[in-house]
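Removed from the display is one protein chain of the complex; every other protein chain stays in position.
For chain A:
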Amino acid sequence: MRFSGLRVIKEGLTGNKGWSAHWRDASPKDAYDVVIIGGGGHGLSTAYYLAKEHGITNVAVLEKGYLGGGNVGRNTTIVRANYFLPGNSEFYSHSLKLWEGLEEDLNYNVMHSQRGQIVLFHSDGQRDAAIRRGNAMRNQGDDAELLSVAQLRRMVPYLDYDQARFPIYGGLLQRRAGTARHDAVAWGYARGASDRGVDLIQNCEVTGIDVENGKVTGVQTSRGTIRTKKVAMITAGRSSQTAAMAGMRLPIESHVLQAFVTEGLKPCIDHVISFGMGHFYISQSDKGGLVFGGDLDMYASYAARGNLPLVEHVMEAGMTLMPMIGQAKVLRSWGGIMDMSPDGSPIIDKTHIDGLYLNCGWCYGGFKAVPGSGHCMAHLVATGTPHKAAARLRLDRFKTGFGLMDEEGTGAQHNLH
């Protein structure tokens, strides 16, 4: 089933009875060329690019729940490429370019909206860092503009500029950054993969990874044994449990990150805005709700909900930045499980087991990475060599110390990210 303007009009006139399911709900076969563990954004995009770019269609995506029911459905939908360090810089740049062609590529409206992201700064030191980051972003081929306070006041007049504690000195704008409809991203990739022959298997939990003589031979699942020579572990949030089935310990600690949405309001916030002092970010969904969040709860957690101290912290930061939102009622809050790596950056790599591939450590940045992650992961699984945009996202960088990508400059230590 493909979408087109004509089709939408025809269905509108005939009671919308012609729409069919977007993907086949497949049952597992005995064997596949590639088995992907995890039917989230990254797993689905990997399956899609394996089929589309590499012609590998005898693929199963195994999801223990339902497709898109994990972190791809629990985030703040921000898409950007404002990274600084080599490794992250080219990867997120690559991913943003894929975002820009995604709707056409998938024939699916993912509501990708390049409304621009403004990162505010509040001191001379932060301004220097923003200038440096902006230069790095332009060097990687992306856009960045430094905004003065006067420019900011015209663009976003509702911020509290003149406060004594966190005065606003300016902002760094990336116009190509923005948001996308998170569920539609999962559904678009699912349909694209399914149409090309990939089996998307829901309610199928992997309970074991079979390894013989250092090589992957298959997986055990709640729906039987599946033979395969290639297994891709793409279960961010649960990576440690997945890898443990293959006897691996990972440099990952899972944390909860909370987010919030208010009641629907008339359009008032046109950009994605990040507050550099209190760590707060906000955008307005197309439905009208203000979507915002802040820091991690900062201790290991698998509860898909947070605790009140961070709720209070986020609300305080929001009110400090833009007092006008104080009347808005918060409708919902939720928590996603973050795969925190020691340097705050992702891992896409082979493992020491032949045929076993790892995609994890997305920290709080997994959503914007969905196209790039799948694209690079598919390349790695198909060819056995890293894609050039993901060449530095290696597992051994912690052991060797070479190529650590510590964007926050806090050190390669778990509890600091």
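Just a few scattered comments:
Keep this in mind: contacts are C-beta pairs under 8 Å (C-beta built on N, C-alpha and C of every residue); 3 or more make two chains touch, one makes a residue touch a chain; residues count from 1.
Throughout what follows, contacts and distances are computed from a predicted model.
Missing chain, UniProt name from the options "Sarcosine oxidase subunit delta", "Ferredoxin reductase", "Sugar ABC transporter permease" or "Glycine cleavage system H protein": "Sarcosine oxidase subunit delta". If you put the hidden chain back, the residue from A:D33, A:E103, A:D160 or A:E253 that touches it is A:E253.
Contact with the chain not shown here comes from a single listed residue; of A:W19, A:Y66, A:Y299 or A:F402, that residue is A:Y299. Shown as candidates are A:R80, A:R238, A:H271 or A:K368; the residue that touches the absent chain is A:R238. By the touch criterion stated above, the residues of chain A touching the omitted chain are 238, 240-241, 244, 249-254, 298-303, 307, 309, 342, 398-399, 412-415.
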